[in-house]
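Provided herewith is a single structure, encoded as structure tokens, for subsequent inquiry.
Every protein chain except one is present and positioned as in the full complex.
For clarity, chains are labelled A, B and C in written order, and residue numbers in each chain start from 1.
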Amino acid sequence: MLTLESLIAILPLIIVATTAVVVMLGIAWQRHHAVTALVTAGGLVLALLSVPVASGALSSPPLMTMDGLAIMGSVLVLLCALVTVALSHHYLTGYIGPREEFYLLLLCAVTGALGLVASDHLATLFISLELLSMPLYGMLAYSFRAERSLEAGIKYLVLSAAATAFLLFGMALIYARTGRMDLAGLAAGLAATPDPWTLAGAVLMVVGLGFKLSIVPFHLWTPDVYQGGPAPATIFLATVSKLAVFLVLLRLIMVAPIFDSEWLRSLFTMLALITMLGGNLLALFQPNLKRLLGYSSIAHFGYLLVAIVVGGQLAVETTGVYLITYLVTTLAAFGVVTMVSSPFGGEDAAGLHHYRGLFWRRPWLAAVMTVSFLSLAGIPLTAGFIGKFYVIALGVSDARWWLVGSIVAGSAIGLFYYLRVMVTLYMPEPGMRRRDAVHDWGSRVGGLTLMVVAVLILVIGVYPGPVIDWVVGLSGVS
Amino acid sequence: MILVWLILIPFLGGLLSWQAERWSEHAPRWIALGTMLFVLVISIFLWLTGDFSLPVDGNSQWLLEWRAPWIPRFGIEIHLALDGLSLILVALTGFLGTLAVLCSWREIVQRVGFFHLNLLFILGGVVGVFLALDLFLFFLFWEMMLVPMYFLIALWGHSGSPGQTRIRAATRFFIYTQASGLLMLVAILALVFVHFSNTGELSFSYDALRGTDVPEPLAFWLMLGFFVAFAVKLPVVPFHGWLPDAHAQAPTAGSVDLAGILLKTAAYGIIRFALPLFPEQSEAFAPVAMTLGLVGIIYGAVLACGQQDIKRLIAYTSISHMGFVLIALYSGSELAIQGAIILMVAHAFSSAGLFILSGQLYERIHSRDMRVMGGLWSRIPVLPGFTLCFVAASLGMPITANFVGEFMILFGTFPGAPVVVVIASVGLVLAAIYSLLLMQRVHYGPEYRTGPLKGPDAREYGMMLTLLALTIAVGLYPQPLLDTTAAVSAPIAELFTGGADLAARAGEVN
Amino acid sequence: MMAMAVILSFLFPLVGTLILAFSAGRLGPRASATVGVGSVGLAALATLWAVLTHTGGSQGVTLWNWISVGDFQPTIGLAVDGLTLVMMSVITGVGFLIHLFAAWYMTGEAGITRFYAWMNLFVFSMLLLVLGDNLLLLFLGWEGVGLCSYGLIGYYYQNSANGQAAFKAFVVTRIGDVFLALGLFLIFMELGTLDIATILARAPELWEPGSTTANLAALLVLGGALGKSAQVPLHTWLPDAMAGPTPVSALIHAATMVTAGVYLIARLNGLFLLAPDVMLLVGVIGAASLLLAAFAALAQTDIKRVLAYSTMSQIGYMFLALGVGAFDAAIFHLVTHAFFKALLFLSAGAVIISCHHEQDMGKLGGLWRKLPVAYGGFIVGGAALVALPLVTAGFFSKDEILWQAMAADQTGLLIVGLLGAVLTGLYTVRLILGTFHGEPGSDHARHPEPGTNVFTHHLPLVVLAVLSTFIGAWIYPGLGELFPQAPGETTDSGHTLLQVLAMGAAIAGLALAGWLFLMRRQWLDDIARKGAGARLWTLWHHAWGFDALFDRVLVRPWQWSVRMLRFDFINMIMNLPAVVARVFNAGLVRAQNGRTRSYALVMVFGATLILVALALAPGGGA
């Protein structure tokens, strides 16, 4: 039963939702960009602060659970959202048109993400997922006057709705066969013999979730949407959305018995293989930074799928650590793109030529970019390496040599384009038209946040102990 | 703690010289020079004060050791240790680092601070490789030095032949080493997990993992994982593809570091890790490794003869020389392993000398193409003489250290594998051919263009003279080096003979 | 005392080298010459001191331990016995005279400092070669002289041909050196030492005479000796090596370095005695080289090449002597040969400089009045070369060799030796007639500028001329007690007959030559100009076509493989993954066509594929 006690468990969600309402009312009352951003950030911080309270709650509301995984997910979602807000503020300052609604959409999406990581039931899973996706359509198409933004929004809408349909149909099949919709009970009605219908349902759900995670072959939307969407929306899509969906997929695998099938495991192995290689191969000669990051994120979730294949305690730990490293890295990379793009309206500065010789103009910004790309490539002393280390360790510990082999191959391919970008930053100045960050970028909120993130990449890379301990503490799944 | 400083000093020096560019153009150079000299002085001090006799039972084999917990979740420690071998290689790093700074004094005029940052970071990483004893830490340094090296080649390199840009060379270098490095990481992790399942203790410590009992087919694959990583860096044919481009297109300092030190990290890795961790598998693998070594000797030599780019030629000779080292390491003979260490040092000197010389030539005639050289003997004072000396060293002329190294290797290997030595000896003839070809094409023959060119200044002269003096000193009296590393190579050699004893005993039982 | 003298003897040239090398052109030509000649002169004096203080037997001095790893303990140590002293005397004595002559010869050449630096370094290396008490140190000197030879042959570096000649000399001898190195490896593995005295003591204990190991070891060492001493089949470099300045040819390619192989075999006599088959092979190779080179010498037009083939032929005699176990005879001939061949070369050098670097016999001629000193040198040297009985040094040493061959019952070798003597007479007379008599072939020969410097030009020639007479044979101390008993020491039957035969051969050669070249000149030229005669002449001129053979069998395949491999096919194979990645990239990017509908299509296709796989999976996938 829903009690007050159990509401405390979802306190962060409630706070974020309330903030959304406050922001909406604020907009209706009087538009003010800075205040809106401040309120949004305040709400998120408050939600973050309430997480310890929530984790202390004795019981969860029905259909939801507040276990370690959920707490980890909530914290990461909120942190990413905070960074996104900081960067959005920077980005939207130069935007012509209504700016405040962006925060509203963002808050709604965060609410969805918080619900998703805590969902324990197909209904909440579905609702939260949609709550996460719907505002994203709006965010992606936010600067709809720019052709590409609109195109991104439409593409994401159509394909995401199709994916939702797959997910729903899968759920329906499972429900029809088992009569249960809570994750733990999905197998209760199942006869001893395995049932192709339920497996088919599971597969359809995997397709639906795989789409959100841009698993090959459901990845095609990724580069277009990454490229077209305004940078903050892309950041949100790349971090919060993916992280929440991945956690729910992990939860499904860990908790729902029907997902504990050898055939599904080999399916995931297969998907992981083609995702790692496909993502990296696609990115090889990509001249557009945002598309490139899109392809790179495909590959990264390919690596992460190893955790899904292997399962178990270490897999949860790996997921946690890897997600953290992936998030800080992605935030930094996109943050730089935002910094360079933001002072100008119109399309984002994503072409690689804008970044040529960045180091000689904005050394610190280029340094942040370098660090984040090193991290993406998994070079030691950056967070990315710790993540990659975990994934390989996981693969090795379970003797999944094929996966390990393709991680190695994927990393090797990946290096090619990461290095290509990195060296561009240091090339001599070209005569080409290019865009540049504002001069005082480092003293602004977005800039400072970016620096913090970059430092975080290095700190996690050099001294990952605390992060690992935190994740280990939370990686128990109820 | 001194070990930590040995690693930290280059890194701090690098950061300092990066920022020092604001003060003056020369400030980074002086800071970098001071840093490397400091490292050199520390290591020489350690050498002079150290005791390198074979450890008595119960004593540690390490001269210095330092450890601190790092990532307790996986039992990863910051574990540094120094023995004779590491010490010599660290000293070599300090020395060649100094040379690298000196030889770029004129060559690098743009972004001086950032250049020295990269240079010193490479050297710091290399020192880390030589000192790290925790396998995770070792891997970390192993990979870390790639990044600055990449920048060094990609940003300050020379463009190569058409279609072979310096960035491509740098990328290829990076991908080769990184991919093979990841294979090593996989092997390390597998070893760790096997150890974990055997003992329940998660540890990356060298000492702990050394005695791990790995089930058979897996052990062989793990050994192979280590071997491939080192084989790429050494390099062993067919993994040599990165080397000619990287060497040829790197700035002189980069070439010096690559040939002089980075290649040695591979040999060091084999001695320190691949052999002791998997002695039986390595012994079983020895024929293959030796064959690869032979292929490298011959193939590298033949290709060296076909090059028109002087630095590519030198690069291919490195492949040939490292073939000897590989043979020695898998020979299971103390003499050969000692010889390999001497050859590593010797090759560092001679190839550094040749690379610096070709850098100096480049500064004078702005080309690396030997077709536009010829007859330089009469145009440049002094340098041709030095070239001849280093060419002689490279072909293994007695009096030079290379001779001592190569011949100790061959002497040591001969009893165990006479056929290998016979074929490797062909390499001695080929060495003469490629070395003299270089001399022939560059300095002999009619003058391609006329007009005298500037002779070496005091800096260039000093560098050459120091290198030459060291080459000859080691060639005539290598004993100090040998004494320092004896305690390292003797146990390595025993790893193999131990297996032979076992086999012999098994034969008796049967 | 003696140790000090010995050390000084090789220290002087070393110091000379260092001074010259690091002067970096600051020394003038005179100063360079002074340093270069002076250091060798001092070395000669030191050697003299050593000879005088030598008390017999073998004395050693160890400077320091070179390498010490386990059993591998080569030292930088010197061992001095009679053989060493004889060699040292030749090296420093003849070497000094040649250096002195070079001061005249090289006047006005560019890079004189470099010349003397190399020459001094050569003397140093050669001394180390003969002084080393272990094979590794010997090898050090062995390679060192090779390098100096390389540097000096290529002295006139601006002409590519000279560079090629130097290159060829180095590489061909290096092939021999590798055999020697392998021999060293084998000896060390079997005997556990490289110390020469220990080897000679241990080898008979551990090896059966005629055993495979002994044969193999001797064979490998022989390989080294063949390369250095220009014996068949590793001889092709020597004629080309004449590209160097003539004093170099005199010192390195006549008197000292090329005889290092003889020294090596004589030094390791005990090893070879354990391998009778190899001993025979040594003799046969000597005989073959002797004949082959003698014929080749007949058909040369370049005076230096005649002398080069003559050198090879004379070293063939030495090898022949070694092959029959007459080590002392071999060394004896080595010494006398050093005297008279140095004389011949220096005289040739005098002619060449006087005639402005003209060394083609066809363009010389009629010089005997204008260049009396050189002519005298040629006459005396030539007489010694053909072993003119009783008055020349060459007679005594060659006679000794032939006698030993006879005493060893090697009739075949004896006959070859006698035949060689006849041929020697032929080509020597041809050389002298072609150079000094007849009509001058060019303006250079018509107006030569004779050397006038008494000290640097006349003195070396005269001293060497004196040494080429019986006096040279007389001062040779005889090293019989150092070596195992030679076959000729046990018997004396037939010695007189042999001496008569030898004299007969020499005189027959001279007579035949006189008859052919003075009386039948026209007839001879006609034969050589057409048909089989011409072909034979060409064949001899190219020394039986060894160069062409090696060119076909070794050089061209090598160059072909270098060309083939130049693009590094293994690397290309290793690049395949990159190509594959590129192909996949192209394919995958094609799918990113930007159309929502086709994205949906791919997605559905993927999902269908998975569902089909599920349906096909055994047991419905569970």
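We adopt the following convention: a residue touches a chain if its C-beta (ideal position, glycine included) is under 8 Å from a C-beta of that chain, and two chains touch if they have at least 3 such contacts.
Heads up, the rule we're going with is that contacts and distances are computed from a predicted model.
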Exercise. UniProt name of the unshown chain, from "NADH-quinone oxidoreductase subunit K", "ABC transporter ATP-binding protein", "Sarcosine oxidase subunit beta" or "Ribose transport system permease protein"?
Worked result: "NADH-quinone oxidoreductase subunit K"
Exercise. For the chain omitted from this view, which of the shown chains does it touch?
Worked result: A, C
Exercise. Of the listed residues A:Gly228, A:Gly302 or A:Gly320, which contacts the missing chain in the full complex?
Worked result: A:Gly228
Problem set entry | Residue of C:Val61, C:Leu524 or C:Ala600 touching the missing chain in the full complex | C:Ala600
Exercise. In the complete assembly, which of A:Val117, A:Ala152, A:Leu186 or A:Val471 touches the absent chain?
Worked result: A:Ala152
Exercise. Touching the left-out chain: which of A:Met24, A:Leu38, A:Leu168 or A:Val445?
Worked result: A:Leu168
Problem set entry | Residues from subunit A at the interface with the omitted partner, ascending | 122-123, 126-127, 130, 134, 137-138, 141, 144, 147-148, 150-155, 157-158, 161-162, 164-165, 168-169, 171-173, 175-177, 179, 181, 189, 197, 223-224, 227-228, 286, 291
Exercise. Which residues does subunit C use to touch the chain missing from this display?
Worked result: 589, 592-597, 600-601, 604
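In this text, only the chains that are shown with their structure count from here on.
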Seminar exercise, completed: CA centroids of subunit A and subunit C: separation to the nearest Å works out as 77
Exercise. Using CA atom averages as chain centres, what separation in Å is found between subunit A and subunit B?
Worked result: 43
Exercise. If you look only at subunit B, which of its residues touch subunit C in the complex?
Worked result: 237-241, 244, 299, 302-303, 305-307, 334-335, 338, 375, 377-378, 381-382, 385, 388, 392, 397-399, 403-404, 407-408, 410-412, 414-415, 418, 421-422, 425-426, 428-429, 432-433, 436-437, 440, 443-447, 455, 476-479, 482, 486
Seminar exercise, completed: Given the complex, residues on subunit B that touch subunit A span 70-74, 111, 114, 139-141, 143-144, 146-147, 150-151, 154-155, 167, 170-171, 174-175, 178-179, 182-183, 185-186, 189-190, 193
Problem set entry | subunit B-touching residues of subunit C, taken from the complex the two chains share | 21, 24-25, 64-70, 72, 76, 110, 114, 136, 139-144, 147, 150-151, 154, 157-160, 162-164, 166-167, 170-171, 174-175, 177-178, 181-182, 184-186, 188-189, 561-563, 565-566, 568, 570-571, 573-575
